[in-house]
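Moving on to chain A:
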Amino acid sequence: GSGSSDDSSKEDTKTEDTAKDDSGEKTAADYKIAVVPKMTNLAWFERMEQGVDDYNEANGTSVEYCGSPEGDGQAAFVEGLISQGYDAICVVPFDVEALDPVLAKAKEAGIVVICHEASTVENMDYDVEAFDTLEYGAHLMEKINELSDGKGRVIQTVGALTSQSHVEEAQGGKEWAEKNAPDLKVDDQPIVSDDNQDTAYSKVKEALTADTKHEIVGIQCAAMSETPGAAQAVEELGLQGKVHIAGTSLMSVCGEYVEDGTVELMSFWDPALAGQAMIELAVATLNGTVGEDTLSLPVEGYENLTLEGKVYTGSAWIDVDKDNCNDEAYDF
Partner candidate 1 sequence: MKLLKKIDHNILSLLGMYAVVLIAMAILNPSTYYSTLNIKSWFYLFPEYGILTFGMMLCMISGGIDLSLVGIANLVGVVASYMMVNIGGGKECGMGMIIGAIIVGLIIGVLCGAFNGFLIGFLHIPPMLVTLCGLQLYTGIAMIVTTGPGITGVPQSYINIANGTIAGIPHTLPMFIIVTLVMSFLLKSTTYGQKVYFLGSNEVASKYSGINNFKVIMTTYMISGFLGAISGILTSSHYGSGKSNYNTSYTLLSLLIVVLGGVHPDGGKGKVIGVTLAIVLLQLISSAFSVLRIDTVITDLVYGLILIAVLVITNIAAKRATKVKTK
Partner candidate 2 sequence: MGEVFLKLENIKKSFGGVQALKGVDLEIRKGEILALAGQNGCGKSTLIKVISGVHEQTSGDYYLEGKKVEKLTPIDAIRAGVQVIYQDFAVFPNLTVAENIAMNNSLMTGTKVMNWKKARELAIEAMEQVGAHMDPDILVERLTVANKQMVAICRAIINDAKFLILDEPTTALTKKEVENLFKIIRRLKEKGIAIMIVNHKLDEIYEIADRLTIIRNGEYISSGDIKEYDRARFIHDITGRDIVESVYVPEKSDGTEILKVENISREGAFENVSFSLEKGDVLGITGLLGSGRGELGDALFGLAPATSGKIILNGKEIEIHNIEDAIKNKIAYVPEDRLTQGLFLDRSIQDNMVAASIGKYFHGGKLDHKKIAEDTTDWIGNLSVKIGKQTDAIRTLSGGNAQKVVIAKWLNTDPELIVLNGPTVGVDIGSKSEIFEILHKLAKEGVGVIVISDDLSELVQNCNKILVMRNGKAVAHIDEEISENELYKLFSEGGES
């Protein structure tokens, strides 16, 4: 019964902390905090779990990492948490619209709500972003522009039209191109991959096949599974070097294509750090030490966050390509 032990462990950690903690400042150990990922079944979020575990290691806390395997179970899952006496819930919304009213309930119940990858949530205290998604999208597009010396057509892929951060990312890239690269034509409609590598592969392949005039010079992928999918298509069709891929992914998922140069830019932010940042922000919020336009969290890449509305934005994205991909730091 891990459930029952929750409360008790919470009890005794409290006591021992008040003992050793001389500055009245409370820490994560004094609160019951949960970190909820979009879904548990992605390498991406297993990395986040890693981060939470490390955090608990380091600070002797018992922050919970829990969620539903499929994204569309998230709202119901969080709803279940509300009734279980948490001080703060840190969540990476899979589906903002679905989650928002549930989070409203959470706030009614006096729970602090911290989000990630979801700047548009209404019912939250704060959202912490590794970076500005629009900028991030622009960043990827910039790379494609550079690789294709600014001429040709670019296709974008998103996991689902219903996934906000993906759509924003694509939008950011498109807007950047319209401003800065007149000859770079970005398709109006992104390809939808259902966040499934196989689907991404066949749809990209289809698009490339249809493109008999070789106008396509770049592919921008928003979802982690799409980058290898697209890479596989490009590689099989023998279009390496002609079609440039820049996308979000992880070494564990897309490593080989980065190494052989099919994927020329792979960007990501470290979910582990993001997770820790959420926890720290939650604690800060509970302690009421937030609100100024800038905030510094003891987490790499989140030292100087800038506040805009309810969104704290850092500068924590990591670029990986052929040259630096063997760095252990990125090996997850």
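Observations on the structure shown:
Criterion: contacts are C-beta pairs under 8 Å (C-beta built on N, C-alpha and C of every residue); 3 or more make two chains touch, one makes a residue touch a chain; residues count from 1.
A word on the picks: all candidates are chains of the complex that A comes from, given by their letters.
As the structure is a prediction and not an experimental result, all values here were calculated from the model.
Among the candidates 1 or 2, the one in contact with chain A in this complex is 1.
On the chain A side of its complex with candidate 1, the touching residues are 1-4, 6-7, 40-41, 64, 66-70, 72-73, 75-77, 79-85, 95-102, 104-105, 109, 160-162, 164, 167.
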